[in-house]
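Apart from one protein chain that is not included, each protein chain of the complex appears where it belongs.
Up next is chain A:
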Amino acid sequence: MQIEGKELTKEEKQRLRKEKKQQKKGKEKKDASLPQVSVAETAAPASQLKAERRARQEAERTSKQSKKGDTGQPATTSKPKIPPNELQPGTQNTWSDHPHHMLYLIKQWLSPEIFFFQIPRRLDYGYKVSLFSHLLQYSRKAPLTQQLSIPSAVIHPAIVRLGLQYSQGIVAGSNARSIALLHAFKQVISDYTTPSNEELSRDLVNKLKPYISFLNQCRPLSASMGNAIKYIKKEISNIPSQFKEDDAKKKLLNCIECFIEEKIVLAAKAIAKSSIEKINDGDVILVYGCSSLVNHILCEAFEKGRKFRVIVVDSRPRLEGREALRRLVQKGISCTYVLISAVSYILPEVSKVFLGAHALLANGYVMSRVGTSQIALVAKAFNVPVLVCCETYKFCERVQTDSFVSNELDDPDDLIVTRKGETQLKDWQQVPRLGLLNLVYDVTPPDFVDLVITDLGMIPCTSVPVVLRVKNVDLL
C-alpha cells in the first residue's frame, strides 16, 4: 500500500469528508442507534483533521490485517445500504479505502471519545441476574488489552498498566486505587508535551478523557477516584495561559502531591487522632474486611498503648479480612477471625464496630464493601455502636437508596469453590436457569450508623451534605 505522506490535499480532505458522510448515512439505515458519528462530525474542525490524520495512520498500520472488500458500488449519492465491508472506489485504491473499514470498526464502539481513540469495549461474561442486567459483568480471565491495537499511540503505558492492575485486583481498596491513579497521572503529565496551536489547559484535559474511559472499562471508577479526577481537571483548566509548559507541569505535579498529602495521608492521621479517643482499654473491636484507614487507626491506637482486642470478620469470595489479619497480627494485636455468617454468634462479645467506607453519599447512606450493611444491621440489633471512618475526599454528590441501581458486578466464577473434591457449581454456565451474583458494594442506611469520623471531625451520617457544601464553597 502506498503511503501518501502526512499532509492531505484540500480536495482529498473534502472527498474524505464526503465519503464519511455517505458511509454514515448507509450505516444509519442499518442500525439507527449510533448518533455518535454526528457528534464526532460536529466536533471542532481542528480535532477532526487531527482525527483523520490519526485515522489514516492507523489505517496504514491495520491495512495488513483488514481485508479488502469488493470495489463495487459508486460512491455517489444513491442511498442503497452500503454493506460496511465493501469499500468505495476512489481514483486511488490505497489508503482512502481503509479509513472506511476502520471507521466501521470504530463505530462499533460506543462513546465519542472511544470513537476517536479506539478503546475496545470489554465483553460481558456469563449469565447476568435480571435485576442487575443494567450493570456490566466481566470475567477476570478474559484478556483486556488483546483488542487494543496500538496501545502506546493512544493510551499512555502507565495507564495501561494501571488498568490491568485494577482489572486483576492487584490494586484494590479505594485509597490505594486513588493514589495509584494520581501517580499514573503524574507520569502522564510529566511525559506530556503540548502540541503546537494548543493550549495546555484545554488539550491536556482532552488527553485525559480516553485514559479515564479506559480505566472505567477495566474497573468502574470509585467515588474517590472520581473526586480526584475532578480536582485534577479543575487544576489543569485553571492554569493561566501565560505559564510556560515546564512551569505548568511543575505546578500540576505539585498540586497532585498536595492532594495526596492533604486529603489522604494527613486526613488519616487526623482521623486516627479522633478515633483513639473512642477506643478504651478493654475494648473488643469488630472490623470487617480490609480497610486501610481502619487498620491504620488500630495500629496507631495500639502503639499509643491502648489495650484492646480485635475481631476480624471476613466474607467470601474476596477474603480480604485475611490481609487485615496479617497486618494486625504483625503489630502484635490479639485477634479473632470469623466469617460473616458467624457474626450473630460473636457480636455479644463486641463493644464497638469500626467500619471503613468506599464513599459517603449525599443522603447519608454509606457505600462500602458488600456485607457492611449486614454487620451494621446485626450490630444495631445487639445495641453495639457502629462507627464509620471516612476521609472527606470520598464524599460524593450522588444519592442512592438501594444496592441495585449503581453497583459493581465482579467475576461470577469467584463463587465457585471445591470442597472435599467436589465442585458443585463447576458447569454453572451450562445449567440454563442458574445465575451467580458477585456483588462488590452495598449501601448502609444512616440509621444503622452511629458516628462518622472524618478529618473535619466527628459528624452524624446526616451531615454529609453540609460537609459537601462547605467543601464546595472552599474550593471556589
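Annotations for the structure displayed:
Throughout what follows, a contact is a pair of C-beta atoms (placed from the backbone, for glycine too) under 8 Å apart; a residue touches a chain by one contact, two chains touch by 3 or more; residues count from 1.
As a convention for this text, contacts and distances are computed from a predicted model.
A single chain of the complex does not appear, and UniProt lists its protein name as "Translation initiation factor eIF2B subunit beta", one of "Translation initiation factor eIF2B subunit beta", "Small ribosomal subunit protein bS16m", "Checkpoint protein HUS1" or "Phospholipid-transporting ATPase". Considering the full assembly, A:V417 is the residue among A:A142, A:C258, A:V417 or A:V466 that touches the omitted chain. Only one of A:A142, A:I170, A:L266 or A:L339 touches the absent chain when the whole complex is considered: A:L339. The chain that is not drawn here is touched, among residues A:A176, A:V265, A:L439 or A:M458, by A:L439. Annotation for chain A: contacts to the undisplayed chain at residues 129, 131, 315-317, 322, 325-326, 329, 334-346, 369-371, 373-374, 377-378, 381, 402-404, 415, 417, 419, 424-425, 428, 431-439, 442-443.
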